[in-house]
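Read the structure below first, then the notes.
Of the protein chains in this complex, all but one are displayed in their positions.
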Amino acid sequence: MRRLTLRSAFIALAAVLVMVAAPAWALDAAQARAIAVGDGDARIAALQDAVARADPGLATFAQALLDDSVKTTATGVFIVHDDKAVDAVTGQPARLPDDAEDVSNNNRMRGALQTALSGLRLVSPELATRRAAVDDLTKGDADPALLPVIAKAIARETDAGLKSRLERLKAAAQIAAPDRAQRLQAIQLLSNSGEPTVRALLQSRLAPDAETDLELRAALAHAVTQVDGRLAWGERLGVLFTGISLGSILLLVALGLAITYGLMGVINMAHGELMMIGAYTTWGVQNLFRHFAPGLFDAYILLAVPASFVVSAAVGAILERGVIRFLYGRPLETLLATWGISLVLMQGVRSLFGAQNVEVENPSWMSGGIAVTSNLVLPYNRLAIIAFAALVLLATWALISRTRLGLFVRGVTQNRRMASCTGINTTRIDTLAFALGAGIAGMAGCALSQVGNVGPDLGQSYIVDSFMVVVLGGVGQLAGTVLAALGLGLMNKMLEGIAGAVLAKIFVLIFIVVFIQKRPQGLFALKGRSAES
Amino acid sequence: MTPDLQEAGTALLERHHQQAVAAASAGGASFGRLMHASEPDFAHGVALYLDEISVSFDGFKALNSLSLAIDVGEMRCIIGPNGAGKTTMMDVITGKTRPDSGHAHFGSNIDLLRLREPQIVSAGICRKFQKPTVYEELSVFENLELALQNDRGVRAALFARLSGPQRERIAEILQLVHLLPEAHRIAGLLSHGQKQWLEIGMLLAQEPVLLLLDEPVAGMTDEETERTAELFLTLVGKHSLVVVEHDMKFVDMLTQGRRKVTVLHEGSVLAEGTLAEVQSNTQVIDVYLGR
Amino acid sequence: MTPAAPVQLLPESRRGLLLGVRGWSAVIGVLAVIAVLIPLLNLAVPAGNPLHLGDYGVALVAKIMCYAICALAMDLIWGYTGILSLGHGLYFALGGYAMGMYLMRQIGHDGNYRSDLPDFMVFLDWKAMPWTWAGSASFVFQMILVVAVPAVVSGVFGWFAFRSRIKGVYFSIITQALTFAGMLLFFRNETGFGGNNGFTDFKRILGISIAAPSTRMVLFVLTGLTLVAFYLLARAIVNSKYGRVLQAIRDAESRVMFTGYDPLKYKLSIWVLSAVMCGIAGALYVPQVGIINPSEMSPAASIEMAIWAAVGGRGTLVGPIVGAFFVNGAKSWFTQAFPEFWLYFLGALFIAVTLFLPRGIMGIKDRLKKEKGVEVKA
Partner (left out) sequence: MTTSRRSFSLTLGALAAFASLTSMTPAQAADTIKVGILHSLSGTMAISETVLKDTALMTIAEINAKGGVLGKQLEPVVVDPASNWPLFAEKARQLITQDKVAVVFGCWTSVSRKSVLPVFEELNSLLFYPVQYEGEELSKNVFYTGAAPNQQAIPAVEYLMSKDGGSAKRFVLLGTDYVYPRTTNKILRSFLHSRGVKDEDIMEEYTPFGHSDYQSIIAKIKKFASEGKKTAVVSTINGDSNVPFYKELGNQGIKATDVPVVAFSVGEEELRGVDAKPLVGHLAAWNYFMSIKNPTNAAFIKEWSDYAKSANLASKDKPLTNDPMEATYIGIHMWAQAVEKAKSTDTDKVIAAMAGQTFKAPGGFVSTMDPKNHHLHKPVFIGEIKPDGQFNVVWKTPGPIKAQPWSPYIPEDKGKKDEPEKK
């Protein structure tokens, strides 16, 4: 509870302080130090004190603290932005003493600073800033003490959407007001919110001792169901999205296999390792950018995709030339050879880059996500992967069914003797096809590096899944692969909601086993070489 | 492995299952050749009788009221240009294709059109497909041993020992198909022609009444072709044979100038008679040379 | 023709005695080594003596012999019937778990918590044994399970799979799916088989201390005898007409069907047999290595079984045994001699074998013979 009153205190005062336009710097060294160092309670007290004195230097200083860019010495306090030190008190540039120590804040301190700032920002001229402030306050619990500030903010607010959210904040604060009419109004206002916090608030009012008026209780119950309705949508969409997202990943990991295994009948146990190579390539490209073009860092992925394709494709081509071409028509033996290959590749990466995972940093535009509803965030990296999967699929499909190469590939894989009679250089086609499959695996690895581990056994965790997808889809059937991938993805996620992750996976596998009984050739049967064998 | 064979095979098995259930008395023996299903009656000396058979695949008439009769122990060669309906005819006889109209009888009493492939097989009609299918990694002897008619059950197979008569039977067949010296070779090592013979031998081991042979000398050397001809001639009398063949030399060898040859064209019998007769038949000449 | 002709027709190699004189003497020799020589070297010869055979060696050989049984089983279904299973680790583990449950009960009150329940159940606050543990206190019952559980699981799975004529790669993949599902299931602690830790810290079997040298030696000899017994059984099978039908199925299943055999029955029977062999191998394995846990069901473990058979030589009966010893021997040595690099050796080995020895180690001899056009199957 203490936290709340504290936070409301800030906001009230902060608001006041914005009214009084004051000179930029007024914080004295002792106070700055008191806020910066010491134990939690003392620092917060000092902060509170500073706010109480409507200290104009506070905003900058608090922000600096949040950015972990404040350093202190026995006497001075400095704000350091890209190694240019500024005296926190005077605001004048200063030389940073060598004994200056970082100021570190724990979550509680950060919370306090955040609240103070959002208090200040609630009435800032920039819409974005205000919105951020409102977001921040909405996350917290409602408190009657907020009312005056919110009232002021509402009065000044021009943006309709923001205004209504402020109204709701106000209502939330009034939900326990002594005046019955206010309470009723509050409930009605809140009933058209979609905020999880609001739901919790309403719920809490339904507690036996909270709201006594029967009519209002009914209103509350009604409001809760309405809010729930909105939340429920968020959840349903959430499941759908996660399912599709998982499906897109399955699709990516299976596409390459759909070619090497589906079309060429090579049980490529090294498929996972080809993905792993793609992921490591991405890591390599990322490092290059970090060292040579830090400015363009966010663009590294654009180069990483083709790079991972090329590298994996090259490895694939070498494998095909060196090993696999001797094993055509003996699918079960390619299994053994490629298994051996995968062992070698894994250990190779271990010796080269170490057994530990390597860090692949998302480009900044890929971190975070869009909040579709208050309880549904679509992460950018997942969206990107879904789009990417779609593109790769499109490209593959076009390549297979629209180009000469694709025609040859299909020709060779369906009847190599006939194909070679018609003058196609089958060995070359084989190499190309396999390289293509490997390359796609590489791109899949590049995508995986954005959501998960990049380590030597990255591939191992996907190899079973990818085979399941291809087999379920029907060997040699792109359409089937797509359907299977999305189907399994959705199925897995829906079951996960019900039965939990472990059982969900088991059910899915059992489903596959049973399904194959019904459709021994997968969703789409295929007449051709790899179907028999 | 060819899908059509697959189909036939499973169908056959389903049939066997029914048998096993039905005839409790049959016991373990339910996997033998099921002659007891319905014995064909050859009293009238006719092995196979096709009457006004018509088959059409979406518009195209593959068989056009085809009528044909094969006597018991007869060898009949069937020739005709591609698309004349030879293979379709075989499909009808073996139950793979159902005709739109007409009758087909095996002996005088079995209506083939009411039987399913496996029943037809068990009634005593064996068909040899063009591509030889033998057990590549077993020895010739073992290939035949497995084809020999006897209990097909697992238990039986576990403890099966060849009886003297069975060995003699195998030896006979081996001699018949000129593979006696190869008895212990792996079938996979045989020449294409020898594989053809082996397969024929395997069919014989099943002791069919009627043998349908689809281009049996395809891919054989002249010498092999001759010996195949000799082989078939030795079968005459013991079995009825229907040989579909393009190779006129081979047909000549088989018919020896006296046996009947049937010329199919556009799904019906164009001409019948000795090879010489049909070859002098103007229509036939048109058909073969005309276009 | 002369009545003599048929007689000389008998392929001697396939008929009559299970083994020739030399064969039997070989088997007897092996039996002597397993049942007499090794026990003597291990127990009678004092530790200092260079002839002394360390417990480690015994344990290692015992473990590999268990693997050899699996390899033999794989060979029966893959080498002879042409069905590649990537899921036999499941049956191995099931057998192992059945044995493990009994061994857990044998711990009795010597567990951490002095409880009737195995320790992991106490962790999970279970008050009573789950039904799956009903008979686990009885040795006989569990030994029945060792055979029955793999038999039933493989039977049900096989019956459906073969009936719907799932073939080749498809079959292999779904066997993999099955064992993977099994692994996840056993990883769950609720499943009631110790989760990831599985069973370990066994104390005694049939009341006798499991760590005692004598016990270990008895288990070793038992394993050896089982291996030889299974070898003879397998030999009897492939020499019988039944065995030849299996090979016929491998070469031309459609023809087999068309001549009136029911591949379902043949495949199913050999499939179940191989599963049971793995189950028994698992049961022998657990008390000797002292742990059973779900990782035995990992797809990788099953693939390795296939690899033993392939390396040794499919379609020969000695091959898989050789393969199991070769691969695992190599593994044990490499993991110590070159801990950083052993995977390279192993990987290279698999590649080399598939490329240059399609018939595995045994294939070297066979190839020479094949050139003479002589019948080559063992």
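Some points to look at:
Going by the order they are written in, the chains are A, B and C; count residues from 1 in each one.
Heads up, the rule we're going with is that a residue touches a chain if its C-beta (ideal position, glycine included) is under 8 Å from a C-beta of that chain, and two chains touch if they have at least 3 such contacts.
No experiment lies behind these values; they were computed from the predicted model shown.
In terms of the touch definition stated at the top, the absent chain reaches A, C within the entire complex.
The residue touching the chain not shown here, chosen from C:Q106, C:Q142, C:N293 or C:T354, is C:N293. Residue in contact with the omitted chain (choice from A:S104, A:T403 or A:N425): A:S104. Checked against the hidden chain, the listed residues A:A151, A:A200, A:A218 or A:V514 yield one contact partner: A:A200. Residue A:N375 is the one among A:N375, A:T396, A:T413 or A:Q521 that touches the chain not shown.
The chain not shown here touches subunit C at positions 13, 19-20, 22-23, 25-27, 29-30, 33-34, 37-38, 41, 50-61, 63, 112-113, 115, 119-120, 122-125, 184, 187-189, 195-198, 200-202, 211, 228, 231, 289-291, 293, 295, 316-319, 321-322, 325, 329, 332, 335-336, 339-340, 342-343, 362, 365, 369, 377-378. Where subunit A meets the chain that is not shown, the touching residues are 3, 40-41, 68, 104, 106-108, 110-111, 114, 139, 196-197, 199-200, 203-204, 235, 238-239, 241-242, 245-246, 249, 346-347, 350, 352-362, 367-369, 371, 375, 377, 379-382, 451-457, 460-461, 493, 496-497, 500-502, 505.
Keep in mind that, in the parts below, only the chains that are shown with their structure count from here on.
Taken together, the touching pairs link the chains end to end in a line with two free ends.
Averaged Cα coordinates give subunit A a centre that lies 46 Å from the centre of subunit C.
Counting partner chains per residue, subunit B has residues 1 touching two or more of them.
Residue positions 165 of subunit C each touch two or more of the other chains. For subunit B in complex with subunit C, the residues that touch the partner chain are 1-2, 5-6, 8-10, 12-13, 16, 31-33, 121-122, 133-139, 141-143, 145-147, 152-154, 157-160, 164, 167-168, 170-172, 174-175, 180, 183-186, 189, 202, 206. Only residues 261, 265, 267, 269, 323, 326-327, 330-337, 339-344, 346-348, 351, 460, 463-464, 467-468, 471, 475, 502-503, 505-506, 509-510, 512-513, 516-518, 520-522, 530, 532-533 of subunit A touch subunit C when the two sit together in their complex.
Within the complex formed with subunit A, the subunit C residues making contact are 78, 84, 157, 160-161, 164-170, 172-174, 176-178, 180-181, 184-185, 187-188, 299-300, 303, 306-307, 310, 340-341, 343-344, 346-351, 353-355, 358.
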